[in-house]
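With one protein chain removed, the remaining protein chains of the complex are shown where they sit.
Every chain is named by a letter (A, B, C and D) in the order it is written, and numbering of its residues begins at 1.
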Amino acid sequence: MYTTRFIQLKYLVPNTVYTIFIPMVSSLLVYILYVVLGYHNIAIPLLPVTLIGTAVSFYVGFKNNSSYDRMWEARRIWGGITNSSRMWGTMVLQLTNDKETSKKLIRRHIAWCNMLRLQLRRNKVWSETYYQRYTSPLQRNDEDSFEQKADRILTKYLTPEDYAQVKKKGNIASYLLNMQNADLKALKENDVIDAMEYMTMCNIIQELYNNQGGCERIKNYPFPRQYAVFSRLFVDVFMFILPFGLISQIIELTPTVPWLIFPVCLVVAWIFNSMEQVGDFSENPFENAVTDVPMSAMCRSIAVDLQEMMDEQDVQERLKPINGILM
Amino acid sequence: MYTTRFIQLKYLVPNTVYTIFIPMVSSLLVYILYVVLGYHNIAIPLLPVTLIGTAVSFYVGFKNNSSYDRMWEARRIWGGITNSSRMWGTMVLQLTNDKETSKKLIRRHIAWCNMLRLQLRRNKVWSETYYQRYTSPLQRNDEDSFEQKADRILTKYLTPEDYAQVKKKGNIASYLLNMQNADLKALKENDVIDAMEYMTMCNIIQELYNNQGGCERIKNYPFPRQYAVFSRLFVDVFMFILPFGLISQIIELTPTVPWLIFPVCLVVAWIFNSMEQVGDFSENPFENAVTDVPMSAMCRSIAVDLQEMMDEQDVQERLKPINGILM
Amino acid sequence: MYTTRFIQLKYLVPNTVYTIFIPMVSSLLVYILYVVLGYHNIAIPLLPVTLIGTAVSFYVGFKNNSSYDRMWEARRIWGGITNSSRMWGTMVLQLTNDKETSKKLIRRHIAWCNMLRLQLRRNKVWSETYYQRYTSPLQRNDEDSFEQKADRILTKYLTPEDYAQVKKKGNIASYLLNMQNADLKALKENDVIDAMEYMTMCNIIQELYNNQGGCERIKNYPFPRQYAVFSRLFVDVFMFILPFGLISQIIELTPTVPWLIFPVCLVVAWIFNSMEQVGDFSENPFENAVTDVPMSAMCRSIAVDLQEMMDEQDVQERLKPINGILM
Amino acid sequence: MYTTRFIQLKYLVPNTVYTIFIPMVSSLLVYILYVVLGYHNIAIPLLPVTLIGTAVSFYVGFKNNSSYDRMWEARRIWGGITNSSRMWGTMVLQLTNDKETSKKLIRRHIAWCNMLRLQLRRNKVWSETYYQRYTSPLQRNDEDSFEQKADRILTKYLTPEDYAQVKKKGNIASYLLNMQNADLKALKENDVIDAMEYMTMCNIIQELYNNQGGCERIKNYPFPRQYAVFSRLFVDVFMFILPFGLISQIIELTPTVPWLIFPVCLVVAWIFNSMEQVGDFSENPFENAVTDVPMSAMCRSIAVDLQEMMDEQDVQERLKPINGILM
Partner (left out) sequence: MYTTRFIQLKYLVPNTVYTIFIPMVSSLLVYILYVVLGYHNIAIPLLPVTLIGTAVSFYVGFKNNSSYDRMWEARRIWGGITNSSRMWGTMVLQLTNDKETSKKLIRRHIAWCNMLRLQLRRNKVWSETYYQRYTSPLQRNDEDSFEQKADRILTKYLTPEDYAQVKKKGNIASYLLNMQNADLKALKENDVIDAMEYMTMCNIIQELYNNQGGCERIKNYPFPRQYAVFSRLFVDVFMFILPFGLISQIIELTPTVPWLIFPVCLVVAWIFNSMEQVGDFSENPFENAVTDVPMSAMCRSIAVDLQEMMDEQDVQERLKPINGILM
């Protein structure tokens, strides 16, 4: 997530370069055919081109709206995880007098948050190369594999027995919630908590399952390609035919400077292309990309809140943005 | 569901062919009348045609929005089924000490998911021929009838007694939930679970009924035809009159190449038609079509999660996309 | 609800006829004044007319959106009634061992669904003449009065004592839920169900009250007239001034065929008018009209599901569409 | 709320008069300068004016959407009050055997609905003069002050002790719910209702607090002025510059009838202005204005439903619309 009001140029420039390609090739083609070779028959009326422009901007707007909704829902789910985590913390602390038990339940919860984060960022929805464009400017000291990072989390927050039980599972986060439930049921069997309190805790576990499932849904079901691909195609087609429509108008207005076709095409194409792209690289919020929901920071924040609640002394630091990016 | 970033050409081409028909016929008509026969009186002003274009693209945008919402809601409901399934699994495991009982309840739940999937895909909303266009490129080894597939699921996951009781019912999925409830009530009568726990489980059953009902609602109530038919008619009318509006402008600009009417019409019509169609074949997400919610994969995924939760050894494989399509 | 992919012509034609009126009168006026009488001073520039067209199509789009939302919410509520009905059925069956009691409670629930349907369709939001246009093509053998139909339902599904108590009430559906609650409370007093189970059942009753109230809200609060009337007025004004704007352009392009004003106006006006109307006759989903939520079919479907759940033998048939219309 | 399909002219005319002002002044100015004084240099190109028109109609559409959502949410909340009221009624009747107690609790609930209505309509969001335009055509026999009307309600539905306790409070509706809670707690202390039933009733009270708070939110937080004021300013600016853009086109087309500027401007301005105003006077649904949510009718309707539920004999009449307006 960008944390500065204006995005630094190093994030903006790579995209802009890519933007230029189609309209420049197309403008060059038109320039050579029409101006250099004098082959005037390639010109088409401008009005149908602007009609396409209007229709395409509707369609792109629809895509942007949906992409934004996906991102905002992802953030909302992680906000819900924060809320449920605090509730989990306070309930565990009040319901168990035994400090060991409450600590175990809370630390396992922190493990769950972090495992969810790691699992979500483990694979990319699209290829690595696709995202490289968006992430390359950002220095990351994050070369470890998923397994190494998961191991660090699990050994830090789980008891050795828990760790042994969990490490071979496919969906570790999901399994951790099952373990929480088992411990709570045991507490109930031992009459530490009563039936109502058990149900209250089960409701929180249900909520956490819902949150985890919500994240996985957004991750595993990207914006449907039938919608997205056409958005891309429409903008490409529009950018391609734009100079064919513009050239006669430009020649008519300023016959001596036909090269005006280049800047005019470029500006129009840049705006349409940027609109298309901004939604395109925002629709997937769990990709280790600069536009991610800042899950690392939120996991840390949850840990800090829970440590403070347990009146621990050496509370960790909250994460700060690096180069204007909070992960 | 498409899983590749770009849709393979073999899925795109059939639609494009269909797309060409009306504008080509109409352009040809205009070309013959205006250019060949010199009958210039068929030209109409372009401005009202672009006005229609703008209005139509609004209307189509509204339809796309609604279609997307239907698809996304369908996916959301299946996400909810995943969440409730995990909750079902963990609760059943904690509440019953008896391994047989918990296994029976969980396997019956897997049967429910799969029966819901089969029932949803059983009949098509529209005729087979309509969807053939979208499914023909995909090889399916899925020639069995609904009854054969249902039988396979029910014999695999149900006990023989359950199977006998259920097989003649009209809505098997719905009846399976009723059986779950009966077993839970029996557990409560035998004091295995208490009143609170029974209520918690009833809430999950309620949630599963809601999810099933939500899917059936989307299946049985397609995007209202009064809205959809007009969207189709508007685009067809627009594509038909487009060359009548364009011809005079094209002749004026490039009198020697009147055949430019063909590519210009084609591009504009292709964009409007594609916009219309993308929503049209996305609005029904349970049709065994390439744009379906990947229910087969999700049912498998739920089964895997639950098997892992039961600490079973030989866990099934998750489904992988075939030819870029996940079903 | 239309169940065929394309709406049959007999439903489409009556509206189209109405559509033609204003633009034809206006075109004729312009034709006579401008062409026949040669009074050229009535022409106005086309650009402000297209601007009006754009603004009006926004406004109409907003109205269509809202109308669709109303219809979709109505369908969603009836989907919720289906879900709650199944839950009601399974809970009643598990909670009472006494077959008579459960049958009574379930049959009374079926009476509730049907009474809600009849009450919703009892009066029309607007006058009978307004809807006649939309319903006339459909043959109905449904000449009975509300009282007769209500009587048939109540005598079929209620016990005689219930019938006597309920028949004079103003809002019978609402009162039936009150009776359900009274019976449940009695079951609790007799220790057939415990406190938790009573609460679970009360929650279902709350849900049913919410569903009933939701339907009544949509019925009693049509799309606010201040929004709807202006939508109608805008389209009418637009259709009226359209030929005044078009005539000079048509004369300029094809001076010898001034009658092109008629088809061009007609097409543009037909599109705008159809947009307006499609939302207008879809906004009220409980009017006994062809675009209704298919409540009769859903009530039958609920009855079938519940009969199947009670393992009854002679289950009723589900309703089938007649002439492509499901009611 | 308007209850007739077409709004009566006496409600439409006052607004239309106001509508005419700016465009008429501006057209007159242009007419005098351009036509009478022959000062042609004030003409500006029409294209930027239509661009403004398009942008403004987007913005106004956004405002209309939000206003409609506010109104619809208000109606939805009052629908929720109806639902909760019925649930309150049936629960009170089943939970208490004592007729006096149930009557007291139900009558106090009716007092709550009516007090909420009176409190919401007590003050106007904007000045009296602003709304006068919309309300003047409607005869009201409603000259009593808030205090008189509140007194009538409270003495009618409350016991004298309740009345004494409540009459000096600032937010009487809110306090009445607190009294309901106190009575319920007393019933629980006396073992008339058990813990579960008390919780069920508390949930209804929570729901009623939510509904009351929802209404107060819509009342106290009108559509944010930074959005609304600009909508007004944009339309005014657009209406002002419109004739400057139109005049040269009109002169070009019909040089002998320059006064066409008046009707053309008027039509365009009327459409834009009406769009703006329809949202503007619909955004506040609790103002004693003709577009109000019909709270009086709904309060009466709730009272009737509850009286019927108590099997009372002399049930009140439901309110009917007066002059096509239901309050």
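Here, a contact is a pair of C-beta atoms (placed from the backbone, for glycine too) under 8 Å apart; a residue touches a chain by one contact, two chains touch by 3 or more.
Quick caveat: nothing in here was measured; it's all calculated off a predicted structure.
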Residue touching the undisplayed chain, where the options are A:V30, A:L46 or A:I241: A:L46
Options A:I20, A:V35 or A:A195, residue touching the unrepresented chain: A:A195
Hidden partner chain, touching residue among A:N65, A:N123, A:T155 or A:N323: A:N65
Residue of A:N41, A:Q94 or A:N123 in touch with the missing chain, whole complex considered: A:Q94
From A:S26, A:S174, A:N220 or A:S282, residue that would touch the chain that is not displayed: A:S282
Footprint left on chain D by the chain that the document does not show: 40-45, 47-48, 50-52, 54-56, 58-59, 61-62, 66, 126-127, 130, 169-171, 174-175, 177-178, 181-182, 184-185, 195-196, 198-199, 202, 205-206, 209-210, 212-214, 216-217, 221, 224-227, 229-230, 233-234, 237, 241, 248
Chain not shown, touching residues in chain A: 1-2, 4-7, 46-47, 50, 53-54, 57-58, 61, 64-65, 68, 71, 75-76, 79-80, 82-83, 86-87, 89-91, 93-95, 194-197, 199-200, 246, 249-250, 253-254, 256-257, 260, 264, 267-268, 271-272, 274-275, 278, 281-282, 291, 304-305, 308-309, 315
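Throughout what follows, only the chains that are shown with their structure count from here on.
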Centre-of-Cα separation between chain B and chain A, whole angstrom: 25
Sequence positions of chain C contacting 2 or more other chains: 47, 50, 54, 58, 61, 195-196, 199
